[in-house]
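The complex appears here without one of its protein chains, the remainder shown in place.
What follows is chain A.
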Amino acid sequence: MSIEVKGLTHIYSEGLPDESLALEDISFRAEDGQLVGLIGHTGSGKSTLVQHLNGLLKPKKGHIIVGDVDITAENVVMRDIRRKIGLVFQYPEYQLFEETVAKDVAFGPSNLGLTAEEVDERVREAIELVGLDYDKVKNLSPFDLSGGQKRRAAIAGVIAMKPEVLILDEPTAGLNPKAHADILSMVEKIHESEKNIIFLVSHNMDDIARMSDKVLVMDHGKMMMDGTPEEVFSRGDELKKMGLALPASMEIAAQLRENGFAVGGTCLTMEETADGIAEVLKR
């Protein structure tokens, strides 16, 4: 499985006075099992791109090919796209609506034409995969869960669809440091267990640097960079011009190097930066 985006272009309010080019000739590939970080300042086109990936928006030009299916083709069945590609919006807990957690998570899969047993099995699996205790939460109202648990329950609703591509838009916004770390280890666990392609949209450069196999950088509707975290974050000045930043570990390394302190290594995590500094000092 892979996802390939070719020459994607989208225009908002075409033909109207406030016409704007939201996506301009976007192309990239993501392979099976990759975790792809997507960064860019607010308004850079990330959300527009993500909404194309699961068919909520149709492009003006270009193609999105998932596996061997072109999901931008005329005759494609929307349900098939949504089954392949799961999108978790920002603050997904606002979308919880059912009486119980189990019913809420079951909403998606029960619309796939599965048997009741299959649906139940998927619901149990998804709830456990997001780190909630199935027997404890299944009959609770989703609104009686804590903030972090609500977010997990909402994500379980998308996981239960078993998407081949999972898109998470700012899954940690507004969470305290521990809840933040917990959600990210949940993402890693889902990735490991489902072997799917995950797109992680985030403003947190530390997380993107640490977790991604590949990083995509958007600015003004264009794809500006596409590479490994090492490649992308070695271009600090360009990122800063786009309103982005370096991960803290790399920012410290960059400032040290500027002052003649030659820290080695990629410094993608604070642990690596500490190693690099210790090496210089022990020389």
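Remarks
The rule is simple: contacts are C-beta pairs under 8 Å (C-beta built on N, C-alpha and C of every residue); 3 or more make two chains touch, one makes a residue touch a chain; residues count from 1.
The working rule: contacts and distances are computed from a predicted model.
For the chain that is left out, the UniProt protein name among "NADH-quinone oxidoreductase subunit H", "Aspartate carbamoyltransferase", "Xanthine dehydrogenase family protein subunit M" or "ABC transporter ATP-binding protein" is "ABC transporter ATP-binding protein". When the omitted chain is restored, the residue from A:Ile11, A:Leu140 or A:Ala274 that touches it is A:Ala274. The chain omitted from view is touched by exactly one of A:Gly148, A:Pro163 or A:Gly221, namely A:Gly148. If you put the hidden chain back, the residue from A:Ala102, A:Leu244 or A:Leu268 that touches it is A:Leu244. Panel shows chain A; residues 40-43, 90, 146-148, 170, 173-180, 203, 205, 243-245, 248-249, 251-252, 255-256, 259-261, 270-271, 273-275, 277-278, 280-281 of it touch the chain omitted from the view.
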